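In this view, the complex is presented without one of its protein chains, the others remaining in place.
Chains: A and B, in written order; residue numbering restarts at 1 for each.
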Amino acid sequence: MATAAITAERENYLNQEYGIKSWLLTVDHKRIALLYLLSITFFFFIGGFFALLIRLELLTPAGDLVQADTYNKLFSMHGQVMIFFFLIPSIPAVLGNFLVPLMIGAKDLAFPRINLLSWYLYIIAGVLMVHCMLTGGVDTGWTFYTPFSTAFSNTKVIEAGLAIFISGFSSILTGLNFVVTIHRMRAPGMTWDRLPLFIWAHYATSIIQLLGTPVVAVTLVLVVLERALHLGIFDPTRGGDPLLFQHLFWFYSHPAVYIMILPSMGVVTEIIPCFCRKRIFGYKFVALSSISIAVFGFLVWAHHMFVAGISLYAALIFSALSYLVAVPSAIKVFNWTATMYKGSITFSTPMLYAFGFVGLFTMGGLTGLFLAALGLDVHVTDTYFVVAHFHYIMVGGALMGYLGGMHFWWPKISGRMYPESLGRLAALIVFLGFNLTFFPQFILGYLGMPRRYWQYPPEFQVLNVLSTAGATVLAVGYLLPMVYFLWSMRYGKVAPDNPWGASGLEWMTTSPPPTFNFDQPPVVNWEAYDYEHIPAPQEARSGG
Amino acid sequence: MADSPIAVEHHNPALKHHFADMEQQREASSLGMWLFLATEIMFFGGMFCAYLIYRLWYFPDFGAASNSLDITLGAVNTAVLICSSLTVVMAVRAAQLGKRQQQVIYLALTLVLGLAFLGVKAVEWTSKFKEHHIPGPTFNFEGSIPSHPDQPVDQHHAQIFFSLYFAMTGMHALHMVIGVGIFSYLLYHAWKGTYTPEYYTPLENSGLYWHFVDIVWIYLFPLLYLIDRKK
Partner (left out) sequence: MSEHVVSAKTYIAVWLTLLVLTGVTAGVAFINLGPFNTIVALVIATFKALLVVLIFMHVKYTSEKMVKVVVVSAVFFLLLLLGLSLADYTTRLL
């Protein structure tokens, strides 16, 4: 039955050309998005593999599975792979690449060849990273703190540093492409206050990528030079200041958290109005809160250094500034909730992920306020409380959004529907597994269990066993979508152009879209999230 | 946005398929170039931040180390770069006016000046190498604080100055090398007559890059060569 549909299928970006060359040399933003999808999925499973080994080691108080040195490498490479090779490119490079031109009614991104170049840079960086892992790995933590990374560590710091340096260029080029595209390529009538909020979120993300990434790039260059040529800029025995490294590192790496979470917020802002059949509440506030999160994100970096020896006055300033970020974040949460209020809600898979996102992000954000408070931070710094906090943001937030978005736009990307009931089951498993993994870590941290140790006192075992059990459940939750997405590509129901009855230009072209996105250049003469005028599709809502 | 009626421009061979017209394409490239320069500002900014902090901490030693640099060579190089910026704007102007021969001459002059800058830089670095002012195990700096001639210089602090000196001038020189590569490419195309008053975006954007590199040097010269020179 599915084969009959294939023969009837019209020409689209997937079947227009075949062969490996048509993929590796493509300048079509949709194909590049799929190249990214494959590569980041690969790195997600590498990072996940490290996470699994970490959780297995922590099943027992003794250091029995791996030695301390190996454990140090495991958490370092888990962090580096997950952050630089999965989370930062995840939504922008896959969903953003695919959707930004479609959503604004353009034929492609402004610089298609630079877009392909950015994927190749990512791949070069990835190959370097994999080589580094296979030949001994790195044990500095994902943060490369000096002087350990420059003077003491005898692992492959230079290689890992260069890999991340190159992946940074890939990230910069993606951001640059988005900003120019959003400014210059919008369809007639697609004014700034009609842009989907997904676009606003990516615009804000791109600002951070452009202004933050170069600073971490040059910092890593200095680390590499210091290690290779013994410069002494960060070496306290020769008059250097290790804290300077931390300042420069966190100037990027704190805003980098918003590179991961803002696109997720954009995804959720698309999903919620669609499955509530309501216009988004407070469009302008949601749009501007994305921009202000990006800007405020640059003002707070030293809250990672409260106990590192920065001046007390600076600590006070940074603590106070850190609370600023809570304001636009709260605005978003309130607006999502207000959109749901009296909405006609459907509990489809993307919506389940959106619910999960709002809840988990709120918890992650609120515990962030604990950490921004100078006094409390001293108590929980470098404990599992911090680990739990940022996993609530990065996994509970960013990753939930990514999965929600993948489900929401999968019909558009692949032209096929995924099995709805399995989708809901997976969303539930991810949510439960996630909380079982990371909620105990809040308690562990509050009780004083430090992060980055391979052993712990026996009284922490019960909570650690719970966490490891949760990680196993979580792993199942992540494998399921991969399996049924692959399954759906062949056996899934053929997707209609607009299966959710969603607003937005991307739903007004075919599924999957033709190579140049629209048969006729679109002209926009309606407002964003115009759900009063879009009928809800009964068939898709019944789920199945 | 940019959905102007189909114009004669549509037939320009330089127009890429996904743009509506030449105007949109040019505006996109120009904005892209400026955004790239913004990332460059932040890239050098990280090093300027390190420089600022250590200069505040170790001002006397920075002064001593800075005095060992050759101010004449530094000033000459500044002048060379300023001249090259002039030849770049004149080349762009020649393209705007459709004068191919002038374009070629000015671009060739730019290349010569760029290479001259790199040559002077090589001379300076070589002498630093001979004096053991390269940071690392062989580093050795003899001297005293400019304002207190009886006070010897702290070796470590002087080494930090030279670390930053080599990192910053090295990164700047790398940008110059890339610039020379780009301008050789432009020279070839200008000679072939690729750039016309309707289409000279590559020339214009490369010019922006060249001026940016010039501006970095305009700051590097006083910050590295002119610390505590007063008698």
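The criterion applied here is as follows: a contact is a pair of C-beta atoms (placed from the backbone, for glycine too) under 8 Å apart; a residue touches a chain by one contact, two chains touch by 3 or more.
Quick caveat: nothing in here was measured; it's all calculated off a predicted structure.
Of the listed positions B:N12, B:S68 or B:Q96, the one in contact with the omitted chain in the full complex is B:Q96. Looking at B:R26, B:K128, B:H157 or B:H172, the residue that reaches the missing chain in the full complex is B:R26. Checked against the hidden chain, the listed residues B:L15, B:A108 or B:I215 yield one contact partner: B:I215. Counting over the whole complex, chain B has residues 23, 26-27, 30-31, 34-35, 37-38, 41-42, 45-46, 48-49, 52-53, 56-57, 71, 75, 78-79, 82-83, 85-86, 88-90, 93, 96-97, 204, 207-208, 211-212, 214-215, 218-219, 221-223, 226, 228-231 touching the chain that is not drawn. In the full complex, the hidden chain is touched by chain A at residues 183, 211, 215, 243-244, 247, 251, 298-299, 301-302, 310-314, 317-318.
Operating definition for what follows: only the chains that are shown with their structure count from here on.
The touching residues of chain A, counted against chain B in their complex, run 106-108, 110-112, 114, 172, 176-177, 179-181, 183-188, 190, 210-215, 217-219, 221-222, 225-226, 229-233, 238-241, 244, 247-248, 251, 516, 521.
Considering their complex, residues 1-3, 17-19, 24, 27-28, 31-32, 35-36, 38-40, 42-47, 49-50, 53-54, 57-58, 135-137, 154, 156-157, 159-160, 163-164, 167, 171 of chain B touch chain A.
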